[in-house]
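Written below as structure tokens is the structure these notes are about.
Omission of a single protein chain aside, the complex is shown with its protein chains in their original locations.
Order as written gives the chain letters A, B and C; numbering starts at 1 within each chain.
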Amino acid sequence: MARIGVFICHCGENISATVDVEKVARLASKLSGVAFSVDYKYMCSDPGQTLIVDAIRKHKLTGIVVGACSPRMHEGTFRKAAEKAGINPYFCEMANIREHCSWVHPKSDETTQKALDIVRTMVEKVKNDTALFPIKVPVTKTALVIGGGIAGIQAALDIANAGHQVILVEKTPSIGGHMSQLSETFPTLDCSQCILTPRMVEVAQHPNITLHTFAEVENVTGFIGNFDVNIRLKAKSVDFSKCTGCGSCWQKCPSKKIPDEFNAGMSFRTAIYTPFPQAVPNKPVIDRANCTWFTKDGKCGVCAKICPMGAIDYTIQDEIINVKVGAIVTATGFDIKHSDFFPEYGYGKHPDIIDGLQFERLASASGPTGGEIRRPSDGKVPETVVFLACAGSRDKAKGIEYCSKICCMYTAKHAMLYKHKNHHGKAYVFYMDIRSAGKSYDEFVRRAIEEDDVNYIRGRVSKIYEKNGKLMVVGVDTLLNAKPVTIEADLVVLATAVVANEDAESVAQKLHISYDKHKFFAEAHPKLKPVETNTAGITLAGACQSAKDIPETVAQASAAAAKTIILFSGSELTREPVVATVNRSAAPVYTTCTGCFLCQEVCPYQAIEREEIRDRAGNLLMNAARVNAGLCQGCGTCVAMCRNKSIDLQGFSNQQMLSEVMGLLNEPFE
Amino acid sequence: MAETFEPKIVAFVCNWCTYAGADLAGTSRTKYATNVRIIRFPCTGRIDFMLLIKAFQNGADGIIVSGCHPNDCHYTSGNFHARRRWMVFKSLLDFMGFPTDRITFSWVSAAEGKKWADLVNETTESVRALGPFTDYKNLDFTQFNQIDHEGIAEQSR
Amino acid sequence: MKELQNKAAELLENGTINLLIGFCEDGSKRAVPCFIETAAEANTLVFNQDCKNNLSVYLHKKEVKDAVKIGLVANVATLRSVLQLLSENQLWSLTLTYLTVNGAGELVVLSSAEELEGYVQANFPTCRPEDQEMLDKLNAMSREERWAFWKDQLSECVKCYACRAVCPMCYCTVCTTECNQPQWIKTSAETSGNFEYHTMRAMHLAGRCINCGECGRICPAGIPVHLLTAQMNQEIEQEFGGKTGWSLKGGYALNSFKPGDKENFIK
Partner (left out) sequence: MELKLISTTDIAAFFDGLLKAGKVVVAPVLKQSGKVFFKPVQSFAEVATEYIQTTFSAKEVVFPKVEELFTYKHNEEGGLDFNDYLDRIPETVIWGLRPCDAAGFDYLNVFFLQEHPDAYFKARYDKTTLVTMSCSTCDESCFCTSVDSHPGDTKGSDVLLTAMDGKYYVEVMTEKGSSLINNNLELFTSTETLSKERFLAKPATRFSMEEIKDRIQNAYDSVEWKQASMGCYSCGACAFACPTCTCFDIQDEGTQDHGKRVRCWDACALSQFTKHASGHNPRKTQTERRRQRLMHKFKYSVENLGIVSCVGCGRCIRVCPSHLNIFENILSVTK
């Protein structure tokens, strides 16, 4: 039989001014199951809490109801007190007679009656409370970082520097990502590689970081603190333990006509190659799709002959390694639309209509033109360059409603770089709006316009066609009462939309994280959880979540690292026991769950798993749902939709909620 | 029957938005009708439609169900699931001739203390206008159990 | 008929199935469910207009499950319920073969879930006219009239649970009506308890019911309970789209949502 204690707080005058607290306490004492009832000026004060602790001990109370403020305020306080007195903290409930009663009603019998009702309701709940214990989940203190761009690099370094193991997986042969392709960076115009490469080297040399380049995540199982990941190490055909990175192999490689990804296709590389001079690791791999040894079985083999270390090994196969990690940072980055996306601009047929990344390479000292801006078609230095902002972005017709965010800034940068290198050249920018919010961003744009007299035209370009060696850019100037303008350009640069990677969807599915309709990964909460995903233990960094510039990306990467480090701060992760459970009982019942698994769909956290129930002989008896307490956040949506109440929510159980309703509505006496 | 009828209204609310909204109404001392009694759930997704039936059966005259606005759910999608259930549940009750105007569904965020107060007042008034909800309780009559149930009901009040 | 009997005999003979669930005639020439285990008995099989029972419900029965390889003589409604059951991860322990007769009166044998799906989609039934008539009638009524209608109907319910027993979708081993910690549904057949029970049942079947109409047809008290789920299904189909018992993938309206779901009553 329950022995409930009721403690009514005056909260100074806050409650007692409108509620007859003595009466509430007196009548509460008559409720069935209530063994002790008292009112006091400040329950949350030390003497107040002591009063509770003593009462629990003295009257052997099995549970308590504190009639005071909102549980959102002091539930923790009083649960601690209950625990101190030796009862399970979850046998303490709060009756909110302040925010929900004394503060919102005048002094009256109704108000007092309402307070009593609230207390009675919670008394009914306490009668049906059960002892709950914090859920402990062991944590493997190793992090997996997917993607070796600046986001991945930053996250990996932060976690590693906090003393935790990091496994960094990069798809391409080198880390560095898009940032390594950039020439200068806005708004300071400092050289991208100069600031990036030291970080890349730091990663390579960091004792806590295991780097897997030319590798991809194969599949992920498990849950927060306990992920089980298979990683595919693609066959490099080069034994890195022998290779010194001398480079003689790629210098001699005969197949030299392969478009160079690093230079955005504006130069060629060989079949055995390192993506760029400062690559990390600076060791080549063979691109088997383009190597004659593999395409024309066994022909060539020059690199093997040439290699002084005998590091070339055509027989190496893909290898799958299994790693156990506690947290995953997803930093898989982004892609951009290319000029072939735009029919109105000639489907990218014209070599001198290029995208932003290509211009970065043209402007980069390590680029195909050694930093001189020459147009791809004939290598001439362009007299007139037209830059198009919002190429594809903010364009419903193109299915891209969002703003790519970085274009305004890098277009200004491009125009500036061009002007700096060709003082007499003309630079035009067609734009919709200039979005230059950010520290010294707008100043940067103003500089482009005012100091480097870049010609900004507010309007869009309807088409571009070629006419005797010139690119005719037909647009409109909306500021000069929509006057059509045509500019004869030598080079056109499209600030094309930032989009999710081609394989974003499959990556999301491997990780069991959700993504939006543009395939950008979805954060757990747009405002309060911008770094977490709905899958506990998996965080997001950089442009895989949405278009971002470098500082934002780095900031989010560090945030993701911080979340990971917090998770790793204890050997176990402790979670509120307010989680759903699927009932289990002895044979022959085992569980009332029918295994329809309709509940799996409703769980936002993929916390509901399938369990096969077998007899001793191992015969499958039934399939039943099981809640992974490590993942469940306790919303209870599955509970309300389970037809035969096989799932219940600890702390808000069916028995508790129904008792509250019944308790509230039946008034034992007036 | 009392001189003026005071409806009993039960509110099923989620912890993160409407409960907090009601707290805000308190902290900002916004006055409203005393008729409502709040029952706190983690999320509107947790609210079992059977609880509404039970509340009416046990004497509620009106019910408020409220949670986070769409897209604001603490658990991202609980209120979306809840909304579908409400849509289906409401039309079922309508089809069975149940007076669904005694149920108020609403979104009240943690910032909408005022909206909460108004909601309670409006609901109280509309339910007061509808009068005591007896249809349902009077169903507790079994044809050959020839006992004056009204009488019993009186006694047990 | 003969064709059906021969096929059944053949399947039992060659061990494709160990048990055939079909119809035969009882003493008073009524088509009743029958359970055939040997080819010899196959000649008692009948399949005609009064073969109304939805035999798929027997697939939940222990004695039947034990046979593992089962043949099912089924009309489209029955096939549709099997499809829905498969989409709800039921019947996993069984190997099923379906025998039905198509519109042209030819025997059709379906031996895989995919074939089943194909056939059901090609022969998808529409709402029975008499039901539609009743639904329209009820929807045309005033709220009070509907209340009076159901109050009168449900007062006859004795909670024999025949509606639950004949429903292939009511496969829970322990129904909510039997939960007593807490007691969700009154055990007693008082009208309010009956109202609770039928609301609960309708909610649990909304978006899952395959409209075979059995619950209404067999109700000893003649309560048209099937109208509740029929109405719900129609509304759900309009509001959220999707058909019950349509595909193996399922697609349950009440465990999914669209951020843009439209309603007009949430303040």
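Methods note: contacts are C-beta pairs under 8 Å (C-beta built on N, C-alpha and C of every residue); 3 or more make two chains touch, one makes a residue touch a chain.
Quick caveat, the model's predicted, so the values are computed rather than measured.
**Q** Just one of C:69, C:128, C:143 or C:186 touches the chain that is missing; which is it?
**A** The single option touching the absent chain is C:186.
**Q** Out of C:73, C:166 or C:206, point to the residue that touches the absent chain in the complete complex.
**A** Considering all chains, including the one not shown, the answer is C:166.
**Q** So that we can see where the missing chain sits, which residues of subunit C does it touch?
**A** 26-28, 30, 32-35, 53, 57-58, 61-64, 152-153, 156, 158-162, 164-166, 178, 183, 186-190, 193, 214, 218, 220-224
**Q** By the contact criterion defined above, which parts of subunit A meet the unshown chain? Give residue numbers in ascending order.
**A** 30, 32-33, 585-589, 662-663, 666, 668-669
The rule is simple: only the chains that are shown with their structure count from here on.
**Q** In terms of touching chains, how many steps apart are subunit A and subunit B, taking the shortest path?
**A** 1
**Q** If you tally contacting C-beta pairs, which pair wins, B-C or A-C?
**A** Result of the comparison of B-C and A-C: B-C.
**Q** Could you give the separation in Å between the centres of subunit A and subunit B, each centre being the mean of its C-alpha atoms?
**A** Centres of subunit A and subunit B (C-alpha means) sit 38 Å apart.
**Q** So what's the Cα centroid distance for subunit B and subunit C, whole Å?
**A** Roughly 34 Å, centre to centre.
**Q** Calculate how many whole Å lie between the centre of subunit A and the centre of subunit C, each centre taken as the average of the chain's C-alpha atoms.
**A** Centre separation, subunit A to subunit C: 45 Å.
**Q** By residue number and range, which residues of subunit B touch two or more other chains?
**A** In subunit B, 49, 54, 71, 77, 81, 85 touch at least two other chains.
**Q** Quick check on subunit C: which residues sit in contact with 2+ other chains?
**A** 176, 184, 254-256
**Q** What residues on subunit A touch subunit C, complex-wise?
**A** It is residues 589, 592, 594-599, 601-602, 620, 623, 641, 643-645, 654-655, 658-659 of subunit A that touch subunit C.
**Q** Please give the residue numbers of subunit A that touch subunit B in the complex, ascending.
**A** 70-72, 96, 98-101, 103-106, 108, 110-111, 113-114, 117-118, 121, 524-526, 534, 578, 602, 604, 633-637, 639-641, 649, 652, 654, 657-658, 660-662, 664-666
**Q** Give every residue of subunit B touching subunit C within the complex, in rising order.
**A** Going through subunit B, the ones touching subunit C are 49-50, 53-54, 57, 70-71, 77, 80-81, 83-99, 104-107, 119, 135-137, 139-143.
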